[in-house]
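One structure is given below, represented as structure tokens, and several questions about it will come after.
Only a single protein chain was left out; the remaining protein chains are all shown in position.
We call the chains A and B, going by the order they appear; numbering starts again at 1 in every chain.
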Amino acid sequence: MNRRFRRPQASTTVAAGILVLLIGLGAIRFEHFASFGNLANLVGDYAFVGVAAVGATFVILSGGVDLSVGSLVAFTAVAIAVLVDHGWHPLAAATAAFGFGTLAGAVIGMLVWWFDLPPFLMTLIAMFAFRAGGFLLSSQATPIMHPFMAQLSSGYQVSVGGTIIPARSLIFLAFAGAGALTLARTRFGRQVCAVGGSRRSAAVMGVGVGPTLVGIYSLAGAASALAGVVFAFGKQAGDPTAAGGLELTVIAAVVIGGTLLSGGVGSVLGTGLGVLILGAIRLLIDFQGDLNPAWTSIATGLLLLGFVLLQKLLGRLRGPAASPST
Amino acid sequence: MTRPDAAPAALLEASGITVEYPGVRALDRVRLVLRPGEIHALMGENGAGKSTLIKVLSGQRRPDAGTLTVRGIPAGFGTPADAERAGISTVFQELDLIPTLSVADNICLGRFPTRWGLIDRRAADRRAEAALARLGVRLDITSPLGTLPLPTQQLVALSRALDVEARVLILDEPTSSLDQTETARLFGVLRALRDDGLGIVFVSHFLAQVESLADRITVLRNGGLVGEWPRSELSRPQLIEAMTGRTIGGDQPAGPTVPAAGRPVLEFDRLGARRRLEPVSGSARAGEALGIAGLRGSGRTELARLLFGADSPDNGTVRIDGVAVRTGSVAESIRHGLAFTPEDRQGQGLILDLSVTENIILALQARQGALRPVPATEQRRVTEHYIASLGIKVPDPGAPVRTLSGGNQQKVLLARWLATQPRILILDEPTRGIDVGARADIESLIADLRAKGLSIILISEELDELIRTCSRALVLRDRRAVGELAGTALTESAVLGLIASAGHAGEPV
Partner (left out) sequence: MTPRFRPRAAWPALGIAALIVFNAASDLRTGGPGLIGPGAFLHLAIRDGIPSGPLIDVLNYGATFMILAIGMTPVVATRGIDLSVGSIMAIAAAVAAVLSVGGQPPPVSIAAALGAAVVCGLWNGAMVSGIGLQPFVATLVLMVAGRGIAQLITDSQIITFHDPALEYIGLGRPRWLPLPFPFLIAVGLVGVTALLVRKTALGLLLEAVGGNPPAAQLAGVRSRRIIALTYGFSGLCAGIAGLIAAANIKAADPFNAGRNLELAAIFAVVVGGTPLTGGRMSLAGAAVGGLLMQTLTTTMYARNVGADTAPLPEALVILVVALVGAPRAAAWARQRWAR
């Protein structure tokens, strides 16, 4: 009996299957689609989505939602560009932006805790504030010009057997790994699941719900800020209009990866797969060439809807856990 | 089994415990003494204050007055963590576990063993297995708790409670969802724990269980302490008397009789729903009040909701005037002349922020549909009619119903349904928590309605009220019907006798 291996959830298996199916479809239709370089690029292009989605996984696991992801990514990128423009070293700017994102997340977490307002509302307000804040820093896209960036663009990748892997995809993988470890193997991670499973029971069981919430939103803010760093260094620019609608992409990735929107159940591994599925769909639409890119957002929405319905259906089949009623 | 007869130092002593909620004194100078190696039953009817006392002991509610000492040391704790540190573990009826987490996580949550900042999975699993093993349970500790049957979940909750160095274990209705074998197994575990020197506070409705398990019994009534007895010194009739304040045998005259020829208006046949109610059959005639007796949790409310279509039955039929009604649809039931006032007036009955008038016309309006509003003059007429005829005390019909007293709120709810001219009226605890005057008003109203040919189904915990009002009663116990009493056979002692008759361990009061 091998009980040490925690069973992967059925939905993670489904997500993995869909990813293989999509790549297979691409490989059949298009030459070079399933090439190593192309797939490595896919991971790289969606690295910032993935990093943000890892943070959003924790929020959704706790039964909340974070709508501020896209605008915080844009804000961070702009902030870095502007700081570099003022003579900062890009790494110092990135660190400052990262710190800001973490702090902003902590504030959101505290407001959610103290005022007991719905997370979607608090993060919706944050979404507007960050977006406008980006414009306040710079009304236009600002290039990041610094000798370090030139250094970065030559050294910002790793070569494996002659194929170039962008370093940002490694950041994504490392961050996802750290996230998975945090979720499964730290007290904090278990508390996140407990709060999402039943806030009341968690409190009775001695979980500090408030500090856990602050931790969750800080982590989400940090993830979005890191995503912004990855984004800015990738584009070598900060654009206040960037990453619009990213919040839905991220939520979709999390849900497709098997995390329940009602909270309590989910995995970071699944989220990673969800991100890659959305990336593969985007890639397929790009390869097709004659398809309107608007299909990406529609496909994302439909996929999200499909998986939410699937979760509902599975939940109903399994039946509600019997509760003693009076 | 050896138990010390000379009382050793108390493990836990609560005295003078007083808890006030706005307008209610839930506990009034209550005292509870728990000795090591003893199972102490806490008994009382609903509203007696048992759950409030447990909340105090487990650190969920700070008492407004009173002292707590644990092994002679004063303890003033206000959080569950404080209580746990003092060695007091509580398993609530709702279990308070996380269904989405694994068994191991549920046992270890809040006290995971860690190594270098990470959870030591191996140690956590060992710990969970050891905790389960103490109760003689073996199960896959990686499976999500929610996928396990309820009795198993309960054992997990118990394991969690014992995982800390618990000296006092408080169990709130631990057997309410267990069958006989499971109960027997749990009792074996509890006896073993007692012999280890733990003190156990055991709350249950089941008299037979208390008799077989408890060493001592403390009885509460209406928030006050009635007394504490060694179990052997308290007979069952004495216990019931202590809990209810009524003696078995001192019967009032039986309630109204009904012309046996009245035709059945409502008939239900093998009506039941999984986990809620075993199939029950019965009928109610025109001009008759049918009582449904039984303790809380015996399935009374479940039966009422199934009859009214608020829940869908798994099997069984409901007929009105011999015609089968589509079950599980409130609108359909209302169309057939059914009406229902729920037990939880504020939570499920009234819309507290809406006015008296709006609450009264709501069912009428819902039946007519949004596009055919009840004309203002009609609204006023209906409201004034019922304010007068039911004696609702309200300064202004436009005032929010929130501002009314409990009795007047109940009358508003009744008025809502009377306005729809129903033929069958299901009343779930219509007099709970209301003052004596309003109580009498509602009783006489029921008599009037019965005289007008309505069929009434009355659920009430107040047996004397049920017997005064009803000509026939269906007695429920443990979510199934255990008998029907009618006419002169319907007396308090007969009902209590049906409920309290000696039986197997799973038998409720």
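Going forward, contacts are C-beta pairs under 8 Å (C-beta built on N, C-alpha and C of every residue); 3 or more make two chains touch, one makes a residue touch a chain.
None of the values given here were measured: they were computed from a predicted structure.
Among B:Phe92, B:Phe202 or B:Phe340, only B:Phe340 touches the chain that is left out of the view. Within the whole complex, the absent chain has one touching residue among B:Thr218, B:Gln365, B:Ser460 or B:Thr491, and that is B:Gln365.
Within the full complex, the residue among B:Ser159, B:Thr183 or B:Ser355 touching the omitted chain is B:Ser355.
Residue A:Ser297 is the one among A:Thr13, A:Thr95 or A:Ser297 that touches the chain not shown.
Of the listed positions B:Ser102, B:Gln379 or B:Asn408, the one in contact with the omitted chain in the full complex is B:Gln379.
With the whole complex as reference, residues 308, 310, 330-331, 334, 340, 342, 347-355, 357-358, 361-363, 365-374, 376, 379-380, 398, 416 of chain B touch the missing chain. Contact residues of chain A toward the unshown chain are 65, 67, 111, 114-118, 120-122, 124-129, 131-133, 135-136, 139, 240, 245, 248, 251, 261, 292-298, 300-302, 304-305, 308-309, 312.
One rule holds in what follows: only the chains that are shown with their structure count from here on.
With centres defined as mean CA coordinates, chain B is found 46 Å away from chain A. Against chain A, the residues of chain B that register as touching in their complex are 60, 80-81, 84, 92-102, 105, 109-112, 114, 117-119, 121, 125, 140-142, 144, 146-147, 150, 160, 173, 176-177, 275-276, 296-297, 301-302. By the touch criterion stated above, chain A contacts chain B in their complex at residues 3, 6-7, 181, 184-187, 190-191, 193-194, 196-198, 200-207, 260, 263-265, 318, 321-326.
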